[in-house]
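Before I ask anything, let me first share the structure, which is written out below as structure tokens.
For this view, one protein chain was removed and the others were kept in their places.
And then subunit A:
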Amino acid sequence: MSATTPERTGVTIEAIEGSQTIRLAPNYWPFVVPALVVVGAVIVFPWAFTLWMSVNSWTLGQARSFAGMENYLRLASDPRFWESLLHTLSYTFLSVIAPMFLGTVAALIFDAKFPLRGLLRGVFVMPMMATPVAVALVWTMMFHPQLGVLNYLLSLVGIPAQEWIFNAKSVIPSLVAVETWQWTPLVMLIVLGGLASVPREPFESAEIDGANAWQQFRYLTLPMIAPFLMIAMIIRTIDALKSFDIIYAMTQGGPGTASETINIYLYNTAFSYYDIGYGSAMAVVFFVVIVALSFILLMLRQRSQWIDVEGK
């Protein structure tokens, strides 16, 4: 294979040693260039521009002036920002834990054979593909304190009516319930992929040795699917941190600012108050938070003894 590895630049004619063939090494760069141009235009340019704006004081419609680190210092002393960071972290923590647990259990179930498995799995995956705004609207109606179906269902089992997203105390757990409803299937699919790659033999010998179901899960299945759990966890963390549609469509960060995450505060700053400079600084800090948390998880993944499945 190595003799045929194409040259990286230019069209070159090379005579391969030990053979008489003269071959034209294919040039793959032209295939990548259009994508590079687009990525530069819609991804790199915005980033450069955001960095530049973040060191300027600029509200749309007013004059722009260089501000140095002023926006960043303002962030550090902005209690609303710290509060939104706290909301983001608690929302993310819950929105990772719940889907991870439920998704793993669901994957263990769907890995076994039973009647109508394909159909049920198909329905199970549907929330993930449904349009988040549409999902949010229907959940809002279901959460309605007087007319909502959820409080009615609770009343059937004798639980008093809840205020769900309309109460500052319960708004984040309620939003997490929607997020969990929507994204547990993704965790399930990733873990299911992991379970499919688990070999049969170790379980057979474990059974002969008298290991019970829990021991087999704990000492065989779990370590083998650990890399997949880690991938699911990283993806879930990134997505939960970035979550916008569900929160914005259901509460706009309310009641008050009880469910205002960084993303929502960022939106309000940039597109309600048109404070572009401050919003850009917030975007930079937000991105750093996401990268830092992902990096920590990646480090955890590499430090552990788990087998690497990525090198496919």
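Simple rule for what comes next: contacts are C-beta pairs under 8 Å (C-beta built on N, C-alpha and C of every residue); 3 or more make two chains touch, one makes a residue touch a chain; residues count from 1.
Definition applied: contacts and distances are computed from a predicted model.
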Omitted chain per UniProt, picking from "5-oxoprolinase", "Ethanolamine ammonia-lyase large subunit", "Carbohydrate ABC transporter permease" or "Aminotransferase class I/II-fold pyridoxal phosphate-dependent enzyme", is "Carbohydrate ABC transporter permease"
By the document's definition of touch, the residue of A:55, A:89, A:109 or A:211 touching the omitted chain is A:109
Omitted-chain footprint on subunit A covers residues 1, 4-6, 8, 21, 23-24, 26-32, 34-36, 38-39, 42-43, 45-47, 49-50, 53, 102, 105-106, 109-110, 112-117, 120-127, 129-135, 137-142, 146-147, 149, 152, 181, 186, 189-190, 192-193, 231-232, 235, 238-239, 241-242, 244-245, 248-249, 263, 266-267, 270-271, 276, 279-280, 283-284, 286-287, 290-291, 294, 312
